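For this depiction, one protein chain was excluded, whereas all remaining protein chains were kept in their positions.
The chains carry the letters A and B, assigned in the order they are written, with residues numbered from 1 in each.
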Amino acid sequence: METLLQTLPTWITFSPLLGVILLLFIPRTQSGLLKGVGMLATLPPLALALLLFGQFDGTSDKIQFSQKVDWFTLTLAKESGVTGSFTYNMGIDGLSMPLIVLAAIIFSLAAVASMYIKERHKEYFILFLLLEVGILGVFMAHNLLLFFLFFELTLVTTFFLIGIWGYLSREKAANHFLLYNGIGSAVMLIAFIVLFFLTQTMDFAELKAILANPDFLQWIKEANLQWLLWSTLIGILIAFGVKLPIFPFHSWMLRVHVEAPPSVVMLHSGVMLKMGAYGLLRFGVELFPTYVKEIATLLAILGLVNILYGAILAFRQRDLKRVLAYSSISHMGFILFGIASLNVIGLQGAVFQAVSHGFISALLFFIIASLYERTKTTMIDELGGLSQVMPILSGIFLAAALALLGLPGMSGFISELLAFLGLFDRAPVIAVIGALGLILATVYALRAVLSTTFGALATEWKNVKDTRIVETLPMLLLLGLIIGVGIYPSVLSDPMQATLQMIASRMGG
Amino acid sequence: MPVTSYLVLAAILFCIGLYGVLTKRNAVIVLLSIELMLSAANINFVAFSKYGLYANVTGQVFSLFSIAVTAAEAAVGLAILIALYRRRGTVEMDQFHSLKG
Partner (left out) sequence: MIKFAWIIPLFPLVAFLLLMIGRRKLSEGAAASIGVAGVLASLSLSVAVFLERLQSPSNYVATFDWLRIDQVMVTMGIEVDALGTLMLLVVSLVSFLVFVYARGYMRGDQRFSTFYAYLSLFAFAMLSLVLSPNLLQIYLFWELVGVGSFLLIGFWTFKPEAKAAAKKAFVVTRIGDVAFFVAILLTFWKVGSLELSQVFAAVESGQLAPEIVTTIAILIFIGAVGKSGQFPLHTWLPDAMEGPTPVSALIHAATMVAAGVYLVARTYPLFLASPIAMDVVAYVGVFTAIFAATIALVQNDIKRVLAYSTVSQLGYMMFALGSAGYVAGIFHLTTHAFFKALLFLAAGAVIVSCQRQQDIRQMGGLWAKNRTVGSLFLIGALAIAGVPPLSGFFSKDAILLAAYQDGRYIVFLVGVLAAFLTAFYVFRLFFLIFGGSYRGKEPVVSVPKVMVWPMIILAVFAVATGFVNFPTDAFANWLVEGNGIVAQTASTPWWLPVGMTILSIIGIAMAWILYGKRSVAVSSFGEPGPLPYRLLARKYYVDEIYDRVFVRSLKGLGLILQAFDRFIIEGLVKGIAGIISWLGRIGSRLQNGQAQSYVLVSLIGLILLVVSFTAGRLLK
């Protein structure tokens, strides 16, 4: 038990590989077995993540379960003997813990939603589990190179998951995904390399210490290298801004949400967008606190644009999936609000929003997937009156829409409250304008749910069946999580408090 | 300046060969042009082995090697050409463009 706890990050990250190995030995014709193994293989990381949740010390702002092994060394300049050593460095703190638990939960539920996958189960589940390794690794890596490797792993696996198992124009969507995210991660790599050459380290904790070191800052000032740090920060903002996505880098994400298979959209919207938020917080705010402080107003305005732009466009869409895609853009604006507020309340709101939106959007995409299974369409105009034939699904859909629009008592409200509270102290005008987004959210969320489930029932849907128990249970579980976190938010906010306090204090807020 | 005249001869031969390689469409002529270029190289070997800064016999021996390799190369080249001719019915160089990107 002791050793398990000491190496917990590694165990969590690589435990999905167990499933990959098992899957390799199963013949591809046995699709039932493949599905079963694939779904069960997401349970070990979930169990370990829950163990982590139980063992995590919320009062500490240190990196916990830290694990550090020397990896390899590079000689940078022969004459001066400068070397850069790379370590395999994994750890968990209050910022990553909620996201790890979120990822583990959403993966298990997305595995259930993988029942809608009709072909090539073996490859599918192998890629699926590799994606899980990548995502969990991203949240735990404390070395820039290691982070980058995990980050790329998510990119490659997602590319194939979209390109092979998606809907009609899946290949185009996969290409768009790769184009944007490829550019994003290239920019990120360049930024990391610049940091490496400035500091000779890729270890996150060392990097953070060096960047805050007065001597180093003095040297930067004397060598007139501030522009280099600024461009590094901007590179990081772009790299993770594409992922989040920040307007105007959002168009790839619409295609992905429309074309990718439902389970992958659940993951994508539920977890992978949050990698953007995590990256912004980890590499933007935590490494460059003083610089971020100077561009806080810009971030707030970007957040405002995201919120209003996404909300207004969500209101115009005819396809349910696109409504949700634009609503994701809108909701990611709240994360920017949280970051821009520069205080612990706002940061808490940002992380809270990441987790809460993860649950909500995963639930909504699950619902839409099971709707599509039955009706073969997600166009709002073609649907209507479904509550008469599928009351359970409609009820859950309604509840999820209410969560989406930030109803108190559900998790979305807490995150919006915290994000707005945080920003209000700093930029009250922007916060108040942003509050209009709450009204717009009501408009588009209700429009989406009412025009599909209320009203007159078209004859072609007369024989549509309601959800089966295997679909209902995961949905109810997600709904339970959303309501649970909404009613008792301390369960989520307490463990992150200490870490975010530390980050916020570095910004002087 | 005896070495200069040898080198000039070799250079002229090489240029003729190069011109042939670049312009001729018939693959056989291209092959012959390559032989010319190789002969130019052989002349240089021999010339330097006699009048070079460190004159010794290695250059002449190396030119023998080179001639042997050239012969082998010509044989293989012609064999490929014949195979190509059987397959495509032509030895025109510009017909062979299946490597086009």
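Definition applied: a contact is a pair of C-beta atoms (placed from the backbone, for glycine too) under 8 Å apart; a residue touches a chain by one contact, two chains touch by 3 or more.
Nothing here was measured: the structure is a model prediction, and the numbers come from that model.
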Quiz prompt | Displayed partners of the chain not shown (whole complex) | solution = A, B
Quiz item: Which of these, A:Tyr309, A:Phe334 or A:Phe366, touches the one chain of the complex that we don't see?
Solution: A:Tyr309
Quiz item: Which residue from A:Met115, A:Ile220, A:Ile238 or A:Val443 sits in contact with the chain not drawn here?
Solution: A:Val443
Quiz item: Hey, which of A:Ser114, A:Asn143, A:Ser330 or A:Ser387 is the one touching the hidden chain?
Solution: A:Ser387
Quiz item: So which bits of chain B touch the chain we can't see?
Solution: 18, 21-23, 30, 93-94, 96-101
Self-check item: Footprint left on chain A by the chain that the document does not show
Solution: 176, 179-180, 248, 250-252, 309, 312-313, 315-316, 343-345, 348, 385, 387-388, 402, 407-409, 413-414, 417-418, 420-421, 424-425, 428, 431-432, 435-436, 438-439, 442-443, 446-447, 450-451, 453-457, 488-490, 493-494, 497
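In this text, only the chains that are shown with their structure count from here on.
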Quiz item: Quick one: chain A and chain B, Cα centre-to-centre, how many Å?
Solution: 64
